[in-house]
Every structure is written in structure tokens, then in C-alpha cells.
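Only a single protein chain was left out; the remaining protein chains are all shown in position.
Going in written order, the chains are labelled A and B, and every chain counts its residues from 1.
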Amino acid sequence: MLNWVLFLPLLGALGLTVVPAHRNDLTRGLTLAVMGVQFVLAAWLYGQFQAATGALQFETRIPWIPQWGVYYHVGLDGLNLLLVLLTAFLGPLVVAGAFSAITTGVRLFYAMVLVLQFAMVGTFLAQDLFLFYVFWEAMLIPMFLIIGIWGGERRLYATFKFVLYTAFGSILMLAAVIYIAYTVYTATGVPSFAIADLYRGGWSLEVQSLLLAAFALSFAVKVPMVPLHTWLPDAHVEAPTAGSVILAGVLLKMGTYGFLKLGLPMFPEAALLFRPVLMTLAVVSIIYGALLALVQEDIKKIVAYSSISHLGYVMLGLVSYDLMGIQGGIIQMVSHGLISGGLFLMVGMIYERCHSRDLAHYGGLARLLPGYAVFFMLLTLASVGLPSTSGFTGEFLALLGAFNAGWAELPHATWPLALAATAVLGVVLGALYMLRLAGRLLFGPARAPHLPLAGLSRREGAILTALVAAIFLIGLAPGPMLEKTEASALEIQSILNAARPAGGTP
Amino acid sequence: MSQLVIFFVFAAIMVFAGVMVITVRNAVHSALFLVLAFFSSAAIWLLMEAEFLAIVLVLVYVGAVMVLFLFVVMMLDVNTARLKEGFIRYLPVGLLVAVLIAFQLIMVVGGERFGLEDYPKPVPKAADYSNTEALGAVLYTEYLFAFEVAAVILLVAIVAAISLTMRRRNTVKTQKPEMQVAVRREDRIRIVSMASEPRNGREDGS
Partner (left out) sequence: MTDFVAITPELFLLTMACVVLIVDAFLPEAYRAVTYQLALMTLVITGGLTVALYPAEPQVVFHGAAVVDGMGSVLKAFIAGIAFFAFTYSKDYLRERNVFKGEYYVLGLFAVLGMMIMVSAHSLLTIYLGLELLSLCLYAMVAMHRDSADASEAAMKYFVLGALASGMLLYGISMIYGGTGTVDLGEIAAVVASGDIVDDTVLVFGLVFLVVGLAFKLGAVPFHMWLPDVYHGAPTAVTLFIGSAPKMAAFAMVMRVLVDGLEGLQADWQAMLVILSILSMAVGNVIAIAQTNLKRMFAYSTIAHVGFLILGVLSGTEAGYAASMFYAIVYAIMSLGGFGMIVLLSRGGFEADRLEDFKGLNERSPWFAFIMMVFLFSMAGVPPFVGFWAKWSVLREVVAADMVWLAVVAVVFSIIGAFYYLRVVKLMYFDKPEDASPITAGGDLQAAVSINGLAVLGLGLFPGALLTLCVAALAAS
């Protein structure tokens, strides 16, 4: 069943090749159907998922390249469960959202979206380091084309910047993967890439530090963490709406997921050493991203910089080493995927109507487009972290985890607490820039570049309703989700804590 | 001792002739110096008890190849003065490089590496030993494979040379009655439907 979830988009992409090039309606319908079925299957898997165990479920493991010990090994655990669900959930929305925006090269576009979906789900599901790397790289090609072909005016610059940044990071990861493969082989005589085998790999601290640095660079580019974030605004601004949604909704999580699944538990001693750096960078990302968002005039850029800030919370939660923090990080990943995905979709909708993203051109949309304004306000509040929305659950848990860790470590060190306290500032800043955006966009004298504006279509309304419903679901009833992620998060936490000197934590 | 003297005399002549081949202006002289170089190397081979090779060198290269070569040179009347224009100009650089390389070679593999203690002198063969017979004994047995491959190379050389140089001259009009009689409709006309070429493709396309 899990394999169906994974391979369905690829089959869909193959199916698109036999659809005649001019039958755009058929192409769109087929893609939407494929994505829809994928979501239903993923939701079913979510329902079947057993919360009690941290072990892999729905596992498939067959040899791929036996002489190198590479396996096709996929499975669900508490870490990737929600992310797979999120990816499958955003899939149909992205497809539906692009119906009116993409009018040239429709077939190629949807084929690329499907391939990208396949690669993303594959990255989350992979339980073999090699498979993970292959999927990780495979995401690059469709994204390169999506930004490059259907992007805005400076799309070439943006897409090349995106690819070179990411490729630079992943090439370092490749070097590290090769080294890991070699040491595992010489140590055990059996080549293996199974991620579970690589936890507590037993490398010396220096080697671990180098390997972690290579992995961390690659992941930090994807997250993105300051100072490796400069590709993000360009890529987001130039990408078509669907590209931005995928980028913000799912691709950025690859980085944080990579830290959680690979970077930290594979090299726990080195991670402990790097923890202050990572934590500091996370807080810097929160504050710096928020400050940058505060001064932008381009609507899309504001949302883009807010992503940097929000993913800072995820990192903060993960490196807190606190169970609540780790789980908060996971929830925050999902929440950010929904919120920023929604915001990008809304920016895309207004852009389709007015062909401008300049904040100065707009005002009083609440009067011109009342339906739009309601949804925008809801998303804004979720982004700010209003209680009862998913943004609150994620940020609150992550911050709580950071504070817990900070108090616990207070006898030894004051910096964790200080950083956690600083991070709270980000919440205030977040409220500032989001309310500034909403205020100038929705209220004040009514104006827009292209009047009159058509109201939200039924399709757009349905997309936004689904998103908002999901946001409130997580915000009001996060219990089941936390339950299902707990066992795996505990496992990761125990690996991480095992590296600490005894007596360091309760 | 006398062998040593003979070796150095012929070696000196050979090097001298080799230098002259590439420095004299007249192509005929150059060819003649090449003949001299072949003769000297044949003599050195004789010293090494390789009589057959020495004789073949004289017969084939001096007797056949060089004579052909002389023919060609005389008939074509190559303007050698022009060909050698660059020679003096590049001579200093060339000399410098040559001297440098020679110096390095001597540094790495000086004469002491090739001394008699490393590579003992081969035992002289008996007086009735036939070099030719020995060659004949291995050429078609031990070296059959290499021999055949060499033959294939010659065949390819012929094919390549012909295909590159033979050019049917379309400008000369001659009648071929047998072809005229045997002609069929299909040989003369061909009905094709073709897509039109793009406007102003590239020059070489027209």
C-alpha cells in the first residue's frame, strides 16, 4: 500500500505521456485524480498507523544494487508519517491551484509536478541512505524546470541560483555518503546503507564532525538557515504559484527532516558539539527572517522571508533535545507547510487578477473581495500563531521544548535559556510583519491595479476551505498526531541523549 | 676494441646524416642523406649480429622505398626553400627544448644504468648460426598473430589510401555504351516528395 502511495504519481506522469498534448482538460483532470487518490491512500495509512511502536510500519525492503548493499527500503514511522500526509494533502491543492495559472506547456508542467511529488514522498519514506540521496537529488530536476519554464521575469537567475546552491550542498553530502559507505564496509565487511544501522555509527568525534558538517551544510541550504538562505527569496518570487507552494510547503521540510532523521542521530556526539551553533543559527534565522519580512514591499517576498523565520522554530525545537520540542518541530513543519502553502496560493490568486505583487498597489481588499479577505485573515492569524490554529500548536510546543531544555541545563549553561527567551521575540515580530501585510492589503482605501476584481471561484474557495480546515484541525485537536509521533520521537531523543555526559539532563 | 671503434664511427655518421636530412635545402640531397643514414644503421645492425635485418634494411628501404621517393621528389619539384622558412626562426627554441630534454634524460638514465653489470653482454652466436633461419622459424609460429594483424594493417592502408585519393573526375565526359544500353527508368528518375528547406538555412546548406 505504501508503495502505491509512492509510485502513484510516477505512474500518473507516465500516463500523461499518452494524453494528447492539446487536451489540457484531460491532463488536469488526470493529475488531480492521481493526487486525490494518493491523498486518500495516505490518509488511510495514517488511520492504520499504530501509535504504540517506534518501529517501521508498512515496510518494504528489496535489494536494489546488492553488491553495494543498497536496498529499496521504505517505511513509515512517527517522523515521516505527518510529512507524507502533508505532501499528499498539498498535492491535489497545488494541482487545482494551477488550473488557471498555467496555460502553456500544460502537460509537461503536470508531469513535472507529479515527478516532483514522487521524489518528495520518496525522500521522506526512504530508510536507506542511498535511496534517500537518490530521491533527494531527483527533486532537483523537476524543480529546476518548474521555476525555469513557468517562472517570472528573472526566472533563469533564480533557477540557476537555486540549483547551484542545492547542488553544492548535496555534493558535499555525496562525499560524506561515500565515506560512510566505505567505513561501514571496512568495519563490518558487509556493505550497508540502512539508516537504522548507521545510527551510532561509531566514528571518532573528528570524523563525525566532518561528516555532520557535510550533511548539515546540505540540509541547512534546504531549510534554509541564515546565512545560506539567499536563494530562497529569489526562487520563491520567481517560481510560479504551484512551485512556491511545493517549495514552501514540502521542499523546505526536507532540510529539517534531514536533520531529524539523519544529521543528528547519525552523529550524536558531533551534534552535541554543534548544538550551540545550530541553536544560535535557528534563533538568528527566526529574528533575521522576521526583520527582513518586515521591510519588504513585495507580497511574495514577505511570505518567503516569513518561511525562514518559521523554520527557525522547527530547528529550535529539534535541537532542544526535549521530547516536546522535537514533536513541536514536527508539528510546526506540517503547520508551516499548510499556512505558507495557503498564503502563497492566495498571493497567486491576487496576482492572477492584478498582475502585481507590489504591496503599495493594493488596499482595502476587504471591501473588494470579501471572501478572499476572510481567508487571508484566517491564514494571517494562523501564521502569527493564534491559539486554536496549527501555528500556535507548533510554535508553542517548539518554544516550550526550548525552555524546558533551557531550565534543565541552567546549572551548567545559561545560553540555552537565553536563546529560547530571544526566540520569543520572533513571535512578536511575526505578529508585526503579518499584521502589517494584512492591514495594508485588506484595509484602508480600496484600490487594486485591475478593477473590477472577480470574486473567488468555487475551485479557489474549495482549496482554501480545505487548507483552513486542516489548520484548525491541528490547532484544536493535535492529540492524535502527537500520539502517533511520540514513539519515534522518543527513540531519536534517546539516541541523542545517549551521547551526553551522564547527569547532564534529568 | 675494433668493434667499439666501428660502432662509434657508424653511429657518428648516422647522427650526422640524420641532422643533414632535416637541414639541407635541396630535397634530393636530403633523400640521399637518408640513404646514408640507412646504410649506417644497417652496419650497426650487422655489429649486433642481426644480418637479416641489416640486409633487408638496405634492400627494402634503400633499394626500393628511397628510389621511389627520389622519383617523386624529382618529378614534383617541391619548393623546399619555402617549406623551411620557419626552420631558422624556430631553431633556437627547438634547440633549447631538445637540449633540455636530452639533459633530463641523461640525468635520469645515465650510462651507468645500462652498464654491463645490469645488462650482461649477450653470448656471441656460433659461426654457422643463421639469423634468417631463426627469424623464419618464429615468424609464422610464435608471431603468427602479430604477423597477420600487420597484414591487415597493410590492407587497411590500401583501402584508406584509395578511398581518400581516388576521385572520379566528373568533368571529363566519356561515353559508356554498356551503361546506356542497360539503363532502366528507375535509374534516371526518382519521384520524391519532400518538405521544403527552411528559409536561409546556412550557407553550406544551399
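Throughout what follows, contacts are C-beta pairs under 8 Å (C-beta built on N, C-alpha and C of every residue); 3 or more make two chains touch, one makes a residue touch a chain.
Small disclaimer: the values here were computed from a predicted structure and weren't measured.
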{"item": "Listed residues A:41, A:55, A:101 or A:167, member touching the removed chain", "value": "A:167"}
{"item": "Touch criterion as defined above, residue of B:8, B:90 or B:143 at the omitted chain", "value": "B:143"}
{"item": "Listed residues A:54, A:97 or A:148, member touching the removed chain", "value": "A:148"}
{"item": "Contact footprint on subunit A, counting only the chain that is left out", "value": "21, 63-68, 105, 107-108, 133-134, 137-138, 140-141, 144-145, 148-149, 155-156, 160, 163-164, 167-168, 171-172, 174-175, 178-179, 181-182, 185-186"}
{"item": "Missing-partner contacts on subunit B, residue numbers", "value": "108-109, 113-114, 118-119, 141-146, 149-150, 152-153, 155-157, 159-160, 163-164, 167, 186-187, 195, 197-198, 201-202, 204-206"}
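Note that in this section only the chains that are shown with their structure count from here on.
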{"item": "Chain centre separation in whole Å, for subunit B relative to subunit A (CA means)", "value": "70"}
